[in-house]
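What you see is the complex with one protein chain gone and the rest in place.
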Amino acid sequence: MDMLTSLGITKDLIADLIINIGSIVVLFVIVKKLAYKPIKKFMDARAERLAAQKAEAEALSEEANKRLDEYNILLAECDNAKSEAIAQGEAIAHRESEQIITEAKRTAEEIIRKANEKAQEDYKKTMGEADDYIVNLTMEASSALLKRAVNDDDNKKIVEEFLKTIDGDKNA
Amino acid sequence: MRKAIVKITHTMSDETYKQLCDGVSARFGTDTEFEKVFDETLVGGFVLKLDGIVYDYSVRTQLKNIKKHISD
Partner (left out) sequence: MSNDIYKSKSEYLKSKLGSYTFEPLVYDYGTVKSVGDGVARVEGLQNRLYGELLEFKNDVFGMALDLEENGVGAVLFDSADSVIVGDSVRGTGRVAEIPVGNVLLGRVIDPIGRALDGKPLEAKEYLPAERPAPTITDRRPVKTPLETGILAIDSMVPIGRGQRELIIGDRQTGKTSIALDAIFNQKDKDVICVYCAIGQKASNIAHVIEQLKKNGAMPYTVVVASTASDSPATQYLAPYCACSVAEGFMNMGKDVLVIYDDLSKHAVAYRAMSLLLHRPPGREAYPGDVFYLHSRLLERSACLKQELGGGSITALPIIETMGGNISAYIPTNVISITDGQIYLETELFHSGIRPAVNTGLSVSRVGRSAQHDAMKKVSGTLRIELSQYREMAVFTRFGSDVDEATAKLLRRGECLTELLKQGKGEPMSLFEQTVTLLAYRENVFDNIPVKGVREKARELIEKVRAAHPEYEFEINNTGKLTDDIEEQLKRFLGEH
């Protein structure tokens, strides 16, 4: 005991030690009895919760993947439709452009035909005018000529023609 | 007493004019009075107006007819 005292370990110290250790044991037993279960429950629940969250996240991820697949399919279809529409549009544009070209050709032909007709008409008119001009000229010339050329013999002939006619009337 | 108007040109001789008047009197009656009118635009021949009828034997009218005849 003196050895112990020289080390500083007194009776009080050992008593304190025993009490402390005893307290710890008691505390331990009490906590284990009281707190262990709830804490374990709590921990289990937490673990469950975490597991559930993990499962949900996995499910969402799966769905997201599924959606992504669908979307890809849709995209592919869209592309098809797009190319179809483009092809159709091209066909229509092509057809219409053909129509427009035919129409334009027809209109052009029409214009040319009308221009030809008009040219013909103008030609005829000019020729007609030329004719009239010639006739007028001829008549003026004849008239001027005759003014100087009519002599009495011509007059005599005309008078005789007249008298023959009225004599004919008289006898009729 | 009927009146006749005769339009002639200066190229007609008096003899021819008399021939015309005699012929008309013989046909229509001797009581016809003649009036001579000079109209150079006739070019030749004569125009006789008598009894409401015009006898147009002028060269001018013939020229007009020729012109129409050609234009047809």
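Should a chain be cited, it is by its letter among A and B, assigned in written order, with residues numbered from 1 in that chain.
Heads up, the rule we're going with is that a contact is a pair of C-beta atoms (placed from the backbone, for glycine too) under 8 Å apart; a residue touches a chain by one contact, two chains touch by 3 or more.
Fair warning: this is a prediction, and the values are worked out from it, not measured in the lab.
> What does the interface between chain B and the hidden chain look like in terms of residue numbers?
These residues touch the chain not displayed: 49, 52-57, 61-62, 65-66, 69-70.
> Residue by residue, what part of chain A touches the chain that was omitted?
Touching the chain left out of view, chain A contributes residues 130-131, 134-135, 138, 161-162, 165.
Here is the rule we use: only the chains that are shown with their structure count from here on.
> Where on chain B does chain A make contact in their complex?
Against chain A, the touching part of chain B is residues 8-9, 11-13, 15-16, 19-20, 23-24, 27-28, 40, 43-46, 48, 55, 57, 59-60, 63, 66-67, 70-71.
> Which of the residues in chain A end up touching chain B in this complex?
Those residues of chain A that touch chain B are 131-132, 135-136, 139, 142-143, 146-147, 150-152, 154-156, 158-163, 166-167, 169-170.
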